[in-house]
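Okay, handing you the structure first.
Omission of a single protein chain aside, the complex is shown with its protein chains in their original locations.
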Amino acid sequence: MSMDIFLQNVANSITLGSLYALIAIGYTMVYGIIRLINFAHADLLMVAAYIAFYGILIFTLPWYWAFILAIVLTTLLGVSIEKVAYRPLRNSPRISVLISAIGVSFLLQNVAIVVIGARPKPFPRPEQLVWNIKVGEISFLSLTILIPIITFILLILVMFIVKRTKMGIAMRAVSRDFETSSLMSVDVNKVISTTFVIGSALAGVGGIMWSMQYPQVDPLMGLFPGIKCFIAAVMGGIGSIPGAMIGGFVLGICEIMIVAFLPGLSGYRDAFAFVILILILLFRPGGILGESTVEKV
Amino acid sequence: MLSIKRRRYVTIVALIVALSMLAVGCGGAADKGADSDKEPAADVIKIGVYEPLTGTNAAGGQMTVEGIKLANQLYPEVLGKKVELVVVDNKSEKQEAANAVERLISKEKVNVIIGSYGSSLSMAGGPVALDAKVPVIGCSPTNPAVTLDNDYYFRVCFIDPFQGTVMSNYATGTLGAKTAAIIQDVQQDYSVGLSSYFEKAFKATNGDASIVAKVNYNTGDKDFSAQLTEVKSKNPDVIFAPGNFLECGILVAKARELGITVPILGGDTWEAEEFLNQVTQYKDIYFSTHFTAEEPVTEVSTTFLDEFKKAYPDKEVNAFAALGFDTYILALDAMEKAGSADSVAIRDALAATKDFKGATGIITLDENGDATKTAVIKKVMDGKFVYEAKVDPK
Partner (left out) sequence: MDDRKNIKFILNIVLLLIIGIFLWWGQDNLSAFYIRILNLSAIFAILGISMNLVLGFTGMFSLGHSGFMCIGAYVAAILTMSPASKEIIYFMEPIVPVLAKVQWPILPAIIAAGIVAAIFGFLIGIPALRLRDDYLAIATLGFAEIIRIVVTNTISITNGSLGLKNIPSVKSLWVYWGIAIITIIILKKIINSNWGYAFKAIRDNEIAAEAMGVNIFSHKVLSFTIGAFFAGIAGALMAFLITSVDPTMFRFTFTFQILLIVVLGGMGSLTGSVISAVIITILMEVLRVVEQPFDLFGLLQIPGLPGMRMVIFAIGLLLVILFYRQGLMGTREFNWDYLLDKIHSFKKRGASM
C-alpha cells in the first residue's frame, strides 16, 4: 500500500475515531454513575440532528443558532428521559432499567418515523465549517481536522468539570459508592441529572458533527453509531472518560485499517467491532484504562 | 407495591380487559373491512397494495404508493365500477409482508394486488397470493427469483440480468472502459445480484481480469472511505456501485471528495431525490432507469409527468412513482381485457400483455411474468438528472 493511500486511510480513521469518541464519552459517563447502558443515548444524536436540520431549513435560522438550539433541546430531552424512565427504577433490578432504556430508544425512533417520516433528508453543511482540503494526493474535508479539535476541547472541559469542580467531585463519589455518597449528604439526584446534562449535550454535539460528516439524517441513524460507540467506551474502560476517547479512536482506526488491509473481508466490518468487544469483555473487562473490580460477598 | 390480593384482582381485571379487547379487536377488524363471509359491495372493485411504508425500505415504498395513488385519482373506475385502493404497510419485514397479502386476500377480498418494493418482501408475499390464486404485479422488485415458479406474480420493471448487462455494455461501448471496480452492498440482494450480472457481462467482453476490485459494504454504513481508498488504488476505468440511494448517495459523494474522477455507474434505485441531493454538484455519474422526462417514451409518460407535477408540485418525479403508476393502469387494462374482475381471468389477461403503453415504456410480459422493455440511462449534470441514452432489449 503506497504512502499516499495509507495516509488517506489515516485521515479517515481520525475522523471516524473522533466521532466515536465524542459519543462514547456520554455512554461512559452515564454508565459510570448509574451502571446503565443508556440505549437511548444514540437516539439523542438523531434528535439533535433533526432539530438542527429543521432549524436551518424550516425556521431559516443561521447555522450557529440552529446548532445551539439543537444541543440545548437535546440536553433537556436527555434529562427528562432520566427523570421519567430511569429514576423510578433506581431501586429495581438492573434488568428493568435496561429494558426501560431499550423501550425509550424504540420510542424515540418510532416517534421520529411517525412525525418526520422514514425518508432520509439531506443535512445542510454550513460552508464556513465544511470545505475540501487537498494535500498532495490526499483529499479530505475540513471536518477531519475540526472534529478532533472540538472533541479534544470538549474532553478537556469535561475532565476539568470532573476533576476540579465540586460537582465533579460529587460525581466521582457517587460513581465510586452510591450509598455512602448519599449518606454524606450529596444530592444524588442532582448529581445524576448533571451527568445526564453533560452526556446529552455531548450526544447533541456528536449528532451535529456526525450529520456534517455524513450529511443524511433518518430516524434510525442512531442505531449503528450507538452500538459502535458503546463498544468504544468498553474498549477504553467503561466509566473512564479519557478511556472513552481512546476507545473511540482505537475502534475507528481498527475499523478502517482492517478494511484497508483486508478488503476482501470488508463485508465483515461490523463483525470485527463485535469480536473485539467480546474479546475485551472476556479477557480484559476493565478495558484499556479501566480498573478491575472484584465483587465482594 | 400492591398487596397480593390487590394484585390478583388487578390481574384478573387485566385478563378480562385483554380478552375483551381481543374479542372487540377481532370483531371490530372483521367489521371494518369486509366480513369474512361477505362479498365486497357489488359496485366496487378492490385493488390491494402492500408496500413498505415504514422500516428500512420506507422511502422506496412511499414513492411507489404516491404513483399508485396518482393513477387511482386519474383513473378511478374500471368496468363501470369504482376502484378502491386498499393500502397496507408491510413494515419492510417479511412476515408482515406475508400477513399483509393474506389480509388483503382473506379479509379485504381484493381482486388483484400491487407490490412490493423490495424483492425480499415480494418473495414473502408471492406464495400466499399463488395459493389463493390472486395475481400480484410488482412495481420495482428486480430479483429474478420473485417470478420464478410463480405464475401469479408479474412485474412491470426489467430484471437484474438485463440491467446488469445494459450497464456493462454502456461502460464498455460508450464509455470505453476496459477495467472496472465493483462496490456492492453485501446485505442487499438487489446490489449483490446486479453486481454479479454486471460482472458476468463485463468479464465476457473484457476478459476475466477486467474486474480489478470488488469490495463490500453493509446497509446502513455511512463510512466508505476504506473501500473507496482501496478502489482508488486499483485505478479502474469505471466504478459500478449499485445499491440503495441512501448509502450510494454518500458513497458517490465521498468518492468524488476523495478525488476519484472516473465515471461511476449504478442501477435504477438511484433515481430518487435523496440521491440527487447528495451528489448534486458532481458529474460523470450514470445509472440505468425505467423512465425519462425529456424523451417521453409514450403519451402516457407525458400524462404522468404533467399530473405528477400538479399533484406533488414540490417533489421530484422519480422512477418508482412512475412504475407504481404503470402497475395500476396495467391492472386496470388487464381487467378491461378480461372483461371481469375475477382474479384468475385477470391473471390470464396479464400473462398475455403485449406492447402495453405505460409511462415507463412499452411493456410486454414474457413467460415468467417479467417485463421486456427499453432501459434508459441517465446522468447527473448541473444538479439534475439528465437523459443520456436509451437501450432496447435485444
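First chain written, first letter: the chains are A and B, and each begins at residue 1.
FYI, contacts are C-beta pairs under 8 Å (C-beta built on N, C-alpha and C of every residue); 3 or more make two chains touch, one makes a residue touch a chain.
Since the structure is predicted, the reported quantities are computational estimates derived from the model, not experimental observations.
The undisplayed chain touches these shown chains across the complete complex, A, B.
Annotation: of B:Ile45, B:Met63 or B:Val88, B:Val88 touches the absent chain (contact as defined above).
Only one residue from A:Val10, A:Ile99 or A:Leu262 touches the chain missing from this view: A:Ile99.
Not every partner is drawn; the one left out touches chain A at residues 35-37, 85, 88-89, 92, 94-96, 98-100, 102-104, 106-107, 110-111, 113-114, 118, 227, 230-231, 234, 267-268, 270-271, 274-275, 277-278, 281-282, 285, 295, 297. Contact residues of chain B toward the unshown chain are 7, 11, 14-15, 18, 21-22, 25-26, 28-29, 32, 36, 53-54, 56, 58, 87-89, 93-95, 98-99, 102-103, 105-107, 120, 123-124, 127-128, 131-132, 143-145, 148-149, 185-189, 191-193, 196, 216, 218-219.
Definition applied: only the chains that are shown with their structure count from here on.
The mean-CA centres of chain A and chain B are about 35 angstrom from one another, to the nearest whole unit.
Residue ranges on chain B touching chain A, taken from their complex, read 53-56, 58-59, 62, 186, 213, 215-218, 220-223, 225-227, 229-230, 232-233, 246, 249-250, 257-259, 274, 277-278. Those residues of chain A that touch chain B in the shared complex are 1-2, 5, 8-9, 12, 15-16, 113, 117-122, 132, 134, 137, 139-141, 213-216, 218, 220-221, 223-224, 255-257, 259-260, 263, 266-267, 269-270.
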